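With one protein chain held back, the other chains of the complex are shown just where they sit.
Now for subunit A:
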Amino acid sequence: MIKTERILHLKSCRGRKVRVVREHYLRERVPCYSSLCQAGCENDGKVLPGDLTHYVIPDAGVSGDYLEILEFRELQGIIFTQTSCQGVQHSKGRRQYKRLRNLLKDPRHDCVPFANEFQEYSYCPREKGESQEKWQTRCVYSAAVWYYNHLAGMMDVVMITEDQEAVAQYSSLNSGVYVISVQDYLRNFCPELQVAHDLYSSISQALQEKESEGTEREYTEHLPGELLEAGIKSGRYIQGTLNVSKHRAHSEASIMTDGLSNKNTDLSWGVLVCGGKNRNRAVHGDQVVVELLPKSEWRGKDNTLAEGQGEEKSGEESGSKPMPTGRVMGILQRNWRDYVVTFPPREGPPPQTRNTQRILAVPWDHRIPKIRISTQQADALQDHRVVVRIDSWESTSLYPNGHSVRVLGKAGELETEIQTILIENCIHVPPFSDAQLKEMPVNSAEKPWRMDPAQVAERRDLRESHLVFSIDPKGCEDVDDTLSVRSLAGGKLLELGVHIADVTHFVTEGSLTDLEARSRATTYYLADRRYDMLPSVLSADLCSLLGGVDRYAMSVMWELDAETLVVNKVWFGRSLIRSSYQLHYELAQALLDGEQAEVPELAGLGSEEKDSKLAQLTQALEMLTHVARHLRAQRDRGGALELEGVEVRAQLDKDKNITALVPRQPLEVHETVAECMIHANHWVARKIQETFPHQALLRRHPPPRQEFFSQLVESATAGGFTIDTSTNKALADSLDQAVDPQDPMVNRLLRIMATTAMSQAVYFSTGLQSLDQFYHYGLALDRYTHFTSPIRRYADIVVHRLLTAAITMDRGVDPGKALASNKELEETAHHINNKNRAAQQAQKISTELFQCLYFKERDPQSDQSCVADAVIYSIRDNGILVFISEYGVKGPVYLRNREGQVVAVGPEGSCEWQSGSVRRYSDHISTTSSCGTSTFRLFDHISVRISVRSTNCHADTLTLEVTSNRPLLSAGPQQPRSQGRSQLVQEVKRLAEEAAQEKAARKPKVSKEEREFSQSKTPNLYSLLEEIRELALLDLEGGAQVCETTA
C-alpha cells in the first residue's frame, strides 16, 4: 500500500525562528524520461531521445542565470533537476520559475524534469554547516551520477555549473559524468551556435557588473513583500499596474487600479505618479504598490499637446483638476519582456582599448527607461537595433541593467523595423519546424490528398444536393467560408447554409501544430506581409474551400420561412462540400446588378448551359441578399452600430496586382456575406452556450464607459448636433441623423470618434461571467462568438471543437475527451485576447511605418503630395487635432511653437509664425498676433504640410504643419483621394522591394523562410470588415479614406 520509506528531514525555516519538521518521502522509482531507460520507468509525456551524444544537467545557479541559453532549441537533452527548479523558484521569483515550467511543458523543446530529491539513491541530505549553494551543487551532481548509472552507462552525462570549485572537486570522481562550466560546454559542444555564445558573454558581463555595483543610493528601497501585502489589506497602500504616459514618459505615469478598490470613487481614474523618484524604478507594465501622498501634493495631468502626441485620450478633459497622486513603495511583480533598444552613436573618438564598456541604450518604446548594457561590441553595434532584457534595477543605480540577446540590424532598414515591431508586441513567429510540418497531410502532384472513406460515410454529403459558392476578395487563397442557399418545399421554405473549413479535422488537439497555432493565436497581417497561424499546406490548400475540389466542412444550415424569414430549424454538423464557384466581390456584385460578367467557372460551356447556370447562380445570390437584408434590419432594430473605418484597411492590405479593381467603398455584397457570417457565429454561440453553460468560449463587447463619449458629444454639440449615447440603439440613431449636408466628412468623423470611445470586444469563458454580461454591444446580439475563420483565428478552432462536442452529445454519445475546463478556457481566452491586441497594434504600427517611408522619399517643401487637405476634429490648449482623409493620417497641428510664436494667417490664407497668443474656446481656437486674429473652427478644412521627423532610436513620426486655413482645392480632390492610399502603399512597397533587391544583389541571399513569408497575400475582406465592426478598434488610425460619394 505505502511503498515509501520515510526519512525525517529537518528544516529550520528562519522566517519566525521556528523549526519546522517536514517529512520527506523517498522512492525507488522516479521516472527518468529517457528513451534509453532499461528499468522500465513510467515515462509518459516528453521523453529524451536516445541518439544524443550526452545529456546536460545544469545546476541551480546555471538554471537561474543562464536559462535563456538553455531555451535554445538547438540544445538538446537537458535535464532539469528538482533541486535546480526549486533553486530558480526561490532565487529568481515566480516569473522565472513559470518560464522554466513552461519550457518543461513545451513539447517542442527537448528537456525533461527529474525529481531527484524524491529518488532514494540520488537524494543527499544537507549536512550541518553546508551552504545552500554547495548542497544544491552536490544534489545535482549526485543526480547526474544516478542518471549515468540508471542508463547503464549508455549515455554520458554533462553537468554544467559556474562554480569553479565544483568543477575541480567533482570532475574526476566518476567516468562518464563530466562537470564543466557553461562556457566550456558551449565551446566544446555547440561551437557553431554563435547566438548562444554572444548571449552567454552578455549575460555573464551583466552578472559581473552587478557585483561591482556602487553603493550610492539613487532610490529608496522597496518595502518587503509582507509589509506590502499587509499595507494593501489595511487599505494604506494601493495595488495596480503602472502605466507610463506615452508622451511624458519621464515625468508622468498612472496606476490603473484593479477592480478591488472600486469602492473608492476617487481612485476610479487611477493614481498619478509624478517624476522618477516617486516612480522608484518601476517600469511600464509592472504590478506595483503605491502610497497616496497628502492631498496638498496632488497634481493634475498635463493637458497641452506634447511633442509627438499623436492621438487624444478620451477623458483627459477631466485631467487638469488635481487627482490622487502617489509614490511607488514596492513592486509586486515585474513585467519585463524583451525590449528593442538602439545603441546611440558615439560622441568623440573611439577609445583605444577594447574593454567592456557600459552603454546607455535607448529603448524603442518611449515608456521604457534607458537601459545600461555592458558590452565589448559597442562600436559594432552603433545605430543598430538590439533585443535586450533587463536583469535588475538596484536602488543604487539610476538606470536598469540589462544584457543584449540578439542583434536585429541597422536602424532604419525595413527588415529591422518590421522585426522591431514584432518583438515590441511580443509576437514570435518562427518558421514552422520540421516536426510540425511532418504532422501535416501531404498534397502534391505525385501524391494527391484524398478523402478518407470513413469520413465520407460519417459526414453529410452536400456535394450533389447543394449549390455552394464562396465570395472573397480577388486572389484570395485561404477561403474559410462558403455559402449556399436554396428553396425547399416548393418555395415555402428557404435553406441557408454557411460552410466553414473544417480545420479541427486536420489540427488535432494537443498536436504540435495545435500548440503552435495556440501560441500564435491569430494570423498576423502587417502592411506588406503576413505571418500565418497554420502551415500553408492547410491554410492555402487542404482547409481552404477552393472551387471545384472536395473539402471537409463544418456546416450550419437554417431552414427559414420564405415569407417571414423566421428560422424554423437549424442544423449543425460536419459535411462534405464542393464549392462550385469561387467568386470575388466585384463579380458577385456585378451579377447581382444584372451586368454582363464573365464567370471563369463557366467559361468553357456552351451558351445555353451557361445561361441556365448563370441564372441559377444569380438567383441564389439574390436570395442571399434578400435574407441578409432582413437579418441586418433585424439587428438594426436591436441597435447595431455602424462604425467607421472600413475602407482604409481594405485598400491597404490588397495586393498590388489588383489595385485597380478594389472598390472605393464596400459593395452591398460585402455586407451580405458579413451578415451571413454574423448570423452563423450567433447561432453557434447559442448552441455551445446552451450545451456547455459553464465552459463555452464566447465573445462579448461590453458597453463603453459613458465618460469616453465626452469628446464625441462635445464635438457634436459644437457642430450643432445632438448625440444620445445612452444605449447602442440611441447612439446608432443619433449618429445617423448627425449629417451635415455640405460636408460628408462631419458624419464620418463623428463615427470615427464613436469608434474610439468603444471598449474592446473580448473572448471569455461563460463560466466566469454572468448571463447579462454576454451581450455584444456593437452587433446588438445577446450571444456571439467567432466560428467562421478557423484558418486564421485560434478562437474559432476552440469553438469548432466545442461545437463538435456539442453535436456528439446531442447524439447521446459522450464526447470522450474531457473538454477544457472553465479555468483553462479562460486562460486560453485571455491569451488570445492579448495576442489579438498585439496583432492589431503591430498592424497599426507597420502602417505608420509605411506612411513614414512614403513621405521620407519626398521633399516636403517642393513635393505637391506632401500638402494635403485636413479636417479639424478636436481643439487643444495649444493646437488642434486634424484628420487627413487622403492618407488616413491623424495628428496634432501646433498653433504655438516652442519659442512661443503662434500661427498667423495672412490675407491669402497662408500661414506664418509670429509672436502672439493663443486662446482656446469650446468649438474654436484663435491666435492673436500683429496681423490680427485668426480662428480655427471645429470641422473646418485646412491645408497642412506633412513631413517626417526622423529619430534614431524610436519609430519615425509624421509632423503636420498648417500652411493655409483654407481647404486645399488644387489637383482635383477626387482623383488623388481614390488612389492616394493605395498609391502610397504601392509606392513604398516598390521602394522596399528595390532596396531588398539591391541588398540581395550584394549579399548572398535572403533566407528561404524570409522570402516565403514576405510575400503578401490578400486576406479575406469579410474578415477585415468584421474586425473593425466588432473589435471596435480603439485604433484611431483605423479612421480612413474619405467617402466622397455619401453626399
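What we mean here is this: a contact is a pair of C-beta atoms (placed from the backbone, for glycine too) under 8 Å apart; a residue touches a chain by one contact, two chains touch by 3 or more; residues count from 1.
FYI, contacts and distances are computed from a predicted model.
As stated in its UniProt record, the chain not included in the shown complex is "Exosome complex component RRP41", which appears among "Exosome complex component RRP41", "3' exoribonuclease family, domain 1-domain-containing protein", "TBC1 domain family member 16" or "LSM complex subunit LSM3".
The chain omitted from view is touched by exactly one of A:Phe72, A:Phe118, A:Tyr399 or A:Tyr775, namely A:Phe118.
Here one chain is not drawn; of A:His54, A:Arg101 or A:Arg966, the residue touching it is A:Arg101. The residue touching the chain not shown here, chosen from A:Gln89, A:Ser511, A:Gln760 or A:Asn878, is A:Gln89. Touch with the hidden chain on the side of subunit A covers residues 1-4, 6, 8, 18-27, 31, 82, 89-90, 94, 101, 104-105, 113, 115, 117-118, 229, 693-694, 767-771, 821-823.
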